[in-house]
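Note that one protein chain of the assembly has been removed; the remaining protein chains are unaltered in position.
Think of it as A, B and C in the order they're written, each chain with its own count starting at 1.
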Amino acid sequence: MDWTFLATQATVNGLIVGLLYLLMAVGFTLVFGVMRMVNFAHGEFYMLGAFGAYFLVSGAQLPFMAAVAITFAGALAGGALLEWGVLKPFRRDELNGMIATIGLAMILQNLALMFFGPDPLSMPPVAEGVTRLGKAVVPTARLYVVVFACAVLALLYGFLRFSRPGRALRAVVEDMEIAAIQGIRSRLYYPLGFGLGAGLAAVAGALMAPLFSVSPFVGGAPLLKAFIVVILGGLGSIPGAAVAAMLLGLVESYASLLLAGSTADMLIFAIVMAMLVLRPKGLLGRGEA
Amino acid sequence: MKIPHIVLLSSVLAAGGGAQAQDTLTLGALVTLSGAGAAWGQGMKNAAEIAADQVNKAGGLDVGGRKYQVKVVAYDDKYQANEAVTVANRLVFEDKVKYIIGPVGSAPVLAIQPITEKNRVIVMTLGFTAKALSEDKPYTFRPNVTTAEVSQPQIDWLVRTQGIKKVGALFPNDETGQQIAQDLEAAYKKAGAKLPVKEFFERDRVDFVPLLTRMLARGIDAIELDGNSPATAGMIVKQARELGYAGKIVRTGGPATQEIVNVAGKAATQGMFVHTPIDPELPSTKAYMDLYAARYKHSMNGFSPAFYDGANLLFEAMRRAGTVDDTEKVRAELERISGFEGALGRLGWTGKAMYGIDHQLDAPFYVAEVQDGKEVIRARCTVEGCR
Amino acid sequence: MTTLALAARPGGRVGPLGMAGLVLLAALAALPWFSGAFVQHLAVLVCLNAVMVSGLALVARCGQLSLGHAAFVAIGAYASVLAARHWGLSFLPAMLLGALASALVALLLGWAILRLRGVYFVLVTFAFGELLRLALLDGAALTGGANGIAGIGAAQVFGFAFDTRERFYGLALAAALLSLWMLHALFRRPLGHAMDALADNPALAESTGLNVHRIQLLAFVAGCALAAAAGALQSRYIGYVSPESFNTSVSIGFIIMLVIGGRRSVWGPLVGAMVLTPLPELFRGAVQTQHIFYGAALIVILRFLPDGLASLPRRARQLWSRDAA
Partner (left out) sequence: MSAPLLQVEGLSRSFGGLAALRGLSFEVREGEIVGLIGPNGAGKTTAFNVISGTLPPTGGRVRFAGHDIAGGPPSKAVARGLVRTFQSATSYPEETVAGNVYRGLLSRILGTVPRGLAGREDGGLPASGVQAEMLRILDLTDLRAWRDAPAGGLAYGLQKRLGIAVALAAHPRMLLLDEPAAGLNHEECNELGRLLRRLRDEEGLTLLLVEHHMALVMALCQRIVVLVQGEKIAQGAPDAVRANPAVIEAYLGAPDYAHA
């Protein structure tokens, strides 16, 4: 067993998967930051994003990037509408809001099941073949997705840091009351925040559709990963999520190298519980205990 | 103030089931219609409906001088043991059903057997677990061959003709995966090869790169896909090829070639050796596939013909027993059927050595090689061996 | 509503409306003995669900929501089955052992996590639920892994075997009524009022001397023990346990029953179980529509009837008295 090869390969895998987890989690942590709501329907927006990409690419023969952009726009609008229509009454009610998103998740998944059927669909891969990074072997398709993912994250960073609505959103994430005093109308930023969260989940789904299969049930795993990343990183903290996502990707990659598959999963849940108890704020979060 | 739901419910159910002109024989379908096992459950339900339609069009099932219209009642057990128990209760006590097609999963069949065996309800299950068939479970039959039957002959053939030495395999962490892992390890050892790398994973996992990386580093020359749901098997093939794995890929059980090709694509599956219970060229199988394609637009799952034969075997047993009510007699007749010409070819029962009871259907099966996304039969097999 | 205002306590004597309700309930409870086996099967599930959701209600009444409640049902089921199988314990001691094991786990876990509030507590119970399910899957030597444990014998108490459906329904009904009475008794007593107080305003409760952490821990341990007892009963009824029957979607099912039934009334768990256990049978053919209906019903109830269906009689009485006044 060539340990150096394995180690480099595991590191590369870990970083790539870590980035994918970050993309899954960033929308989730934004929604919590803006609305202090744990969005159980996050995984279903990921699933709808995957279907969006599938139909736009395989059905409407659109180029992949266009499909991703359209899927994002659709999910942004859809998410904002859903927040305004369904979740508005629960804006300041964390617990009932969370339960409401459980209901929303059930509706979305089963609507998809009705229209798209249970069988998994497959998208043509974005790219063929394998590229070598030093010793490590990386499927080219994954590299493309990683590049797109970085682009999306950079765009998000730019939006939050430089654009006016972006800064306003960050203010709302920072502190709801103060933001309101400065005249930032929460009526506008709740739908925008939730819509952006849904859009980011859909983009993650669309980007990863060619890597994995597309079916109404793909939402479960990303929601679980987003939970873990956001808890470790600190609810509402995007930099925290970034650090936590990378750590999770690496820990999972190394753990599955050394331990049996399911023991690795158990290890991660144990870490999550320990973190929640010892440091509920998470690595960089400032959510209160 | 509280709506007496139970009263409302029982009145609704009791009202159904009025006697038609002819008598009605109800066939229960306790299958998975949602979640991972939906593809197999759907195939089994459709097989029962096709068999029922054929009999009804021919004027009804002629048993003991009476004609029966066969009705199929299907419920979804969501691939969960508790749900399967509730569905079994509903079929046996509410719909008064004496014959059940299904369930799909191993845990569900183990969960419902206390009810079906005690009430002498004949069950045609797909459940892969060896515990499904035993001497003290006289009313449970299995019309599909499982890893226990097919793996040894196929693996012997593969090791002999393809020179496979070190095999790696990924299994879901559920009852089917654990059962198949044991069967395959024994089969490969007996065939002179080895299954040194076995990895178990959470059932809804999608990213296999870490597990594959570790497996490939162990220098395996073949990957075994048996035990995985069709979509998962497809992703394993796709990601293995993406990691530059050029070795052989085999799937010695669980027909899913069409789904695997859909997910992994033609190039990745080129040269893959797969188990298939059906030889599309066989006239009887082709006839069933045409019937299926005419009635249902989605692709037919490989297990469907086995349950079409299962339903017809049941009807044949009823004709010989001359009764639909006395399942004791129907069971005895069913066990005695041999050399039955079904969609899968010449059928008989086996399993005494393995399970202590001859309730495992011995149907022919084949090893096919995937060429350009299509199965090309390479070897014909029975429990004794493959040529 | 606390009952002990200076005015005479309304709970003391049962009004005419209350009496009619009790008679209706008694008739409904007796009905399964006169109907088909499938209705009896549903009735047993209703009673078992009611006990499990009562456990969850106890935790919710203190202001915390558990998303890992099914894990404690699993501890009860597995502990009692393994105790019976390996140590030859009869049903009652095995069930008590199951409840004790669950209580112990709840004590250790609760002591650490009950400092957390709101969504943090929910997320940690979610993580614990997944962790336990994976442990059950992995511990194949002891728990039978994914194959679970089959052939669990019927419950026997002092030689009387609850092996027929009618008899087991009696046992399940007794368990449901006992848990209903326990909740009713608790929330008329000071300890129950203290729980309500610390749900409404934990800071104020603490500052008037109520040790919020200890009272929540007590409720959490009791609720999980109740769930475990019901889990032991269920394992004896179905005769089979496997990790899949205790996953997160089952915990979500309990929350839905509690929310739709009513979180603030002792009747909530029973009403929730009665409405939502038989409901899937009406949709058994089309599972998707059932889940869509569940999701929609959950949101509508949360929005327009936060205290659930169990609060309907009280609301009706208020409307009636307001019109009459």
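Just so it is clear, contacts are C-beta pairs under 8 Å (C-beta built on N, C-alpha and C of every residue); 3 or more make two chains touch, one makes a residue touch a chain.
The structure presented is a predicted model; accordingly, all values stated were derived computationally and were not measured.
Put simply, the missing chain touches C once the whole complex is considered. The chain omitted from view is touched by exactly one of C:A27, C:A140, C:A174 or C:L191, namely C:L191. Across C:A175, C:L218, C:I255 or C:V271, the single residue that touches the chain missing here is C:L218.
The residue from C:A174, C:L204 or C:A316 that touches the chain not shown here is C:L204. Looking at chain C, the residues touching the absent chain are 1-2, 4-7, 186, 188-191, 193-194, 197, 200-201, 203-214, 218.
Rule of thumb we're sticking to: only the chains that are shown with their structure count from here on.
Considering every other chain in turn, the ones in contact with both chain B and chain C prove to be A.
Annotation: 37 Å between the Cα-based centres of chain A and chain B. In whole angstrom, the spacing between the mean C-alpha positions of chain A and chain C is 33. Shared interface positions of chain B, defined as residues touching 2 or more other chains, are 33-34, 173, 202.
Taken residue by residue, chain A touches two or more other chains at 113, 262, 265, whereas all remaining positions touch fewer.
Interface of chain A with chain B (complex): residues 1-2, 5-6, 9-10, 13, 17, 20, 113, 117-122, 124-125, 128, 130, 137, 139, 141-142, 212-213, 215, 217-218, 220-221, 252-253, 256-257, 260-262, 265.
Considering their complex, residues 65, 112-113, 115-120, 122-124, 126-128, 130-131, 134-135, 137-138, 252, 255-256, 259, 287-289, 291-292, 294-299, 302-303, 306 of chain C touch chain A. For chain C in complex with chain B, the touching residues are 21, 24-25, 28, 31-32, 35-39, 41-43, 45-46, 134, 137-138, 140, 145-148, 150-151, 238-240, 242, 244-245, 271, 274-275, 278-282, 284-285, 287-288, 309, 312-313, 316.
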